[in-house]
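Here the complex is missing a single protein chain, while all its other protein chains stay put.
On to chain A.
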Amino acid sequence: MLDLDMAPYAAFVWPAWGVSALVLAALTVRAVIASRKWKRELERLEKDQSATSDAAVSLRPQAAQSAIGPLK
């Protein structure tokens, strides 16, 4: 049976649980936000990099392209 009446110790039990919940939630939110931020940034940079290398390949002279063989 759920017992939420902490009297006469409510002033000690609830802050202990409340602050614990807040800190764990803050750690979780911070970890998820940082993870998403760097994941997005890495994806953007890798996309830029592959676009740049594709553009460099298309600018190669025909002779050079045939010399290095089929492109992947």
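Just so it is clear, a residue touches a chain if its C-beta (ideal position, glycine included) is under 8 Å from a C-beta of that chain, and two chains touch if they have at least 3 such contacts; residues count from 1.
Just so it is clear, contacts and distances are computed from a predicted model.
For the omitted chain of this complex, the UniProt record lists the protein as "Heme exporter protein C", which is one of "Lactate utilization protein C", "histidine kinase", "3-oxoadipate CoA-transferase" or "Heme exporter protein C". In the full complex, the hidden chain is touched by chain A at residues 1-4, 6-10, 12-13, 15-17, 19-20, 23-24, 26-28, 30-32, 34-35, 38-39, 41-42, 45-46, 48-49.
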